[in-house]
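With one protein chain held back, the other chains of the complex are shown just where they sit.
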Amino acid sequence: MNKECVAMLLAGGQGTRLKSLTKQIAKPAVYFGGKYRIIDFPLSNCTNSGIDTVGVLTQYEPLILNDYIGIGSSWDLDRKYGGVSVLPPYMQSEGGGWYTGTANAIYRNIKFLNQYNPEHVLVLSGDHIYKMDYGKMLDYHKETGADATISVIQVPWEEASRFGLMNTDGEGVITEFDEKPPNPRSNLASMGVYIFRWDVLKQYLIEDNQNGESSNDFGKDIIPALLNDYRKLMAYKFEGYWKDVGTVDSLWEANMDLLKEEPELNLNDYSWRIYSKNPNQPAQYIAQSAKVSNSLINEGCRIYGTVDTSILFYGVRTEEGSLVKDSVIMPNVKIGKNATIHRAIISEGTVIEDGAVIGDPSPESEITLIAREGTVMAKSYMHETIK
Amino acid sequence: MNKECVAMLLAGGQGTRLKSLTKQIAKPAVYFGGKYRIIDFPLSNCTNSGIDTVGVLTQYEPLILNDYIGIGSSWDLDRKYGGVSVLPPYMQSEGGGWYTGTANAIYRNIKFLNQYNPEHVLVLSGDHIYKMDYGKMLDYHKETGADATISVIQVPWEEASRFGLMNTDGEGVITEFDEKPPNPRSNLASMGVYIFRWDVLKQYLIEDNQNGESSNDFGKDIIPALLNDYRKLMAYKFEGYWKDVGTVDSLWEANMDLLKEEPELNLNDYSWRIYSKNPNQPAQYIAQSAKVSNSLINEGCRIYGTVDTSILFYGVRTEEGSLVKDSVIMPNVKIGKNATIHRAIISEGTVIEDGAVIGDPSPESEITLIAREGTVMAKSYMHETIK
Amino acid sequence: MDRIAGIINLDHEQDVLDELTYFRCSAAVPFAGRYRMIDFAISNMANSRIDSVAVFARRKYRSLMDHLEQGKYWDLDRKRGGLFILPPDWNDPTDISKGDLQHFHNNIDFITRTLADYVVVTGTQNICNINYENVLREHKESGADVTVVYKKVEELYPEFRRSHKLDIDENQRVTAIHNDQHNNNVYMDMYIIEKNYLYGLIEDCIAHGCSHFFLDGIKGRLPDINIHAYEYSGGHALINSVESYYRHSFNLLDESEHDRLFKEESPILTKVKNEAPSKYLESSEVKNSLVANGCVIGGDVEDSILFRGVKVEKGAVIRNSVIMQRCEIDSNAVLENVILDKDCRISNGRTLVGAPEKPFVLAKRNTM
Partner (left out) sequence: MDRIAGIINLDHEQDVLDELTYFRCSAAVPFAGRYRMIDFAISNMANSRIDSVAVFARRKYRSLMDHLEQGKYWDLDRKRGGLFILPPDWNDPTDISKGDLQHFHNNIDFITRTLADYVVVTGTQNICNINYENVLREHKESGADVTVVYKKVEELYPEFRRSHKLDIDENQRVTAIHNDQHNNNVYMDMYIIEKNYLYGLIEDCIAHGCSHFFLDGIKGRLPDINIHAYEYSGGHALINSVESYYRHSFNLLDESEHDRLFKEESPILTKVKNEAPSKYLESSEVKNSLVANGCVIGGDVEDSILFRGVKVEKGAVIRNSVIMQRCEIDSNAVLENVILDKDCRISNGRTLVGAPEKPFVLAKRNTM
């Protein structure tokens, strides 16, 4: 049985801009929103869009992602035929090696794709937080008869030069593609979500692989080659929340965005659930001494201190007299008595000792990142900003 | 949660003695018994023995085994924690490369094993047909407090020199291990089933890896090293059917063994099912013109000819006037009118044309192997024996 | 991408297969050597990419639960959608719904929460191999409110007496639904309908005290609603009596009849049992028969159907019979025109002979 559309999720980015958060884990596995990892968003989008076959391309040793993804049951992707597969670079009889670029990663998994003989391939990246119905984009792609469809979003003009930008005609046909141009002529940014006709993509991947000068990248090589050949490329306009969380600041901001009274990204939408691996924690406990406001708190937390405008993952414990403000506290962090934390991201398992002071409350200050697992932050570290 | 015992199944052997049967598939994926693949036996043994975590080490591109194993649901190994994982050699930050030997394959998956922090590791090979309760062997291993336990079976003295042989004292302690000695002093052959204490094995794997002269093999290096250090090695005596199916003749023989009136290997034992991937075929049909005797026939077959002392996999069709005798017919083979087949193994998808004559009926003749998928055997090939 | 949800409504299926439905509803009756009747309905849905299926069960549904589990054999064990067996749950004293509308009412969440826009409703007694995506396409093109599926039958066998028949105009629009015994447009007890339209009809039916959704909510509204007729032309068997069960079982011995129901591209799926291949002993003589896996056959079997795990000893003779799972036929027993339900045992030398037009039926777990 063929699959109409198979998704390939590029999860290989080392995410160095996320600093020590990605030292031990690939960027798509970084925590977000009190409960999730970044990869939960594209995977949930797939299952909600009716796409049940997803290859996750990782450059790293596959164990960590394998362990998180398991058989895919968290995202309803534990399918008999299809489902989710982690695809690290593996040894082949003709030799192995690292994926040299995003296009090369797909090229080297042509056999995987051929198994399903799909009509279309959806290429996703693992760096963005958004809810999107890929099924609607696929309908658009099919209706327009495009060879490739690129999902685009309007970005503020002043930020446009950070993105790959599309120039389109009145019908949405892409006429030009500029990768991070200094002087943008469009503010339609590529979201890193592509749908290709598989027969067309396969041909270009094979040609690209034969081109020794190519960097084997979708944005730099494949899309320009398609445009050069006057292939039909359509821009699919997406409206809604979409955020690149590739830096510490943007990761912090995207978390804070959830705390608005009516956040653009609604996590409580029963018709578009964001699925995630379940850590089996009991209900959260808010003590008599606690004061919680404007915050998201996950199961397994026990709060005895003050939490304001913050996001707490599962298993966090804050003691009496502590203050957590404008911060993101990742799983199983223990925060001691009278400790104060401002504008910080505290990574998994950190123990903050009684009375420690972390972060800078001033609104212009940089976000403090405490990112060494198991760190015990004693008083002596109190004014230091650790990156 | 720790796992008491994790199994590692060595499925990397290229099985060159099985000739073209293993040209496109790894040996453990070779068909057996009308319905199964060889790997179904160790995997079913694991699930029946209560071992729910199995790493399958394959030297080849993992797609074929991945595709067959899927999420492991056929063997009840689609577990949330544990289950079955295919482990091909993958790229690592310290570089990648082929598994250089059976011990090296396990060595390079130490991280995989450490995830489960097992007390014991069961090492299996994917070349044998047998039903065995590994749980009982594990109990023996624990009771005797062995560092390693090797499952052994008595073989006829005249065949003993083909095996790795154990010399044991009265208590079953292994005193010597001879790998295929020309002059056997024991007829207790290693079945290729080992249980190690994981802490002990890990140490020896690491040391073995540092030894540049080692061939990184369990039988040649690890077991001798353990014996050399006077580690406690126990022999666990297995009684029952056990057969190496590493050659065309032995594969054919093992199939024929199932046709005895009371075969030693009972496939109808509800308390020890052999699980297999289900091809969703309707019931088999035996026509008015058919004559079937002393044979095993699978679902999806339609039999119009004569079948005697043979094994037919799913989807085989034999036309009127055809004769299949003393043969193993793999899935979806079509056998034309008046074709005759004697003492042959016909591989998947072969089309045998009307009137073709294959194989040699004389009991001493070699087994004919027709092993090119999609081959159409016309009359002109009739007396040729294709290997 | 249009999405369809499925409802398998067992409420109107009488348990009329005599001994075969003593302990189970007719949807759970074994058929064709290795299936249950309901496998066809569920497989058709799975093959039509329907991933949300509700089964409205009322009576004797435990073997159905055993068989269906959470739908894993149809890849329907899903977090989103999936297979739901919905037995009665009538604990609300304020509930005024009646008949099958109790089911629709009690399970209205299934209809309101599904992401599908269309719903297929079907029974299980019309065995067929149909693709509902094709039905939906025709439904949308027709612009009808409801599209019903029918089969133009060549011969009006007795089992069709209870079926509704359709009068259809030149545009395939249904003009009347009735029981005329001379009309060969047999309604197959399945229809497709837009979700919101279905919801409105249900509300309305309950408000009007109706007790049979199809009769009161759809048939009863003709000609006010636009009913389109979709002609199904594939293999078909209506099983609503022992006689029709018996006759259709033997029809499957004909290869072309068999292949119209069992197709590679739309396979009928069932619970996996992991039986070994069937073993034909030296002494066996099997002719014109369907045999499932796990059998061990030493005797003669002719014009018969053997389900999984049947043992036929040397010297036993089986003719024109249907022998269900794990029956054991001892040596020198003779069975002719017999249906044995599961787990029966026929001892050495016993003879059971029914009539070709009325087989002898033995309920499950009998030893004779």
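Per-chain residue numbering starts at 1, and chain names A, B and C are given in the order in which the chains are listed.
Going forward, contacts are C-beta pairs under 8 Å (C-beta built on N, C-alpha and C of every residue); 3 or more make two chains touch, one makes a residue touch a chain.
The model shown is predicted, which means the values in this text are computed figures rather than measured ones.
Q: Using the touch definition given at the top, which of the shown chains does the missing chain touch?
A: It touches the following shown chains in the full complex: A, B, C.
Q: Among A:114, A:175 or A:293, which one is in touch with the chain left out?
A: Touching the chain that is not displayed is residue A:293.
Q: Just to verify: which one of B:40, B:76, B:244 or B:353 makes contact with the chain not shown?
A: Within the whole complex, the residue contacting the unshown chain is B:76.
Q: Please give every residue of chain C in contact with the chain that is not shown.
A: Residues in contact with the chain left out: 22-23, 60, 62-63, 65, 69-70, 72, 77, 79, 85-89, 91-92, 274.
Q: Using the touch rule from the top, list residues of chain B that touch the missing partner.
A: 1, 47-48, 50, 73, 75-76, 79-81, 135, 138-139, 271, 273, 275
Q: For chain A, which positions touch the chain that isn't shown here?
A: Answer for chain A: residues 33-35, 73-74, 259, 261, 267-268, 273-276, 278, 280, 282-288, 290-299, 302, 307, 311-313 touch the chain left out.
One rule holds for everything that comes next: only the chains that are shown with their structure count from here on.
Q: Name the two chains that are joined by the greatest number of C-beta pairs in contact.
A: Maximum number of inter-chain contact pairs occurs for B-C.
Q: Once you find the CA centre of chain A and the CA centre of chain B, what distance in Å lies between them?
A: Roughly 42 Å separates the two chain centres.
Q: Suppose each chain is reduced to the average of its Cα coordinates; what separation in Å results between chain A and chain C?
A: Using C-alpha averages as centres, the distance is 46 Å.
Q: If I count partner chains per residue in chain A, which residues reach a count of at least 2?
A: Chain A, residues with two or more chain partners: 73, 79-81.
Q: Give the residues of chain C touching no fewer than two other chains, as numbers and ranges.
A: none
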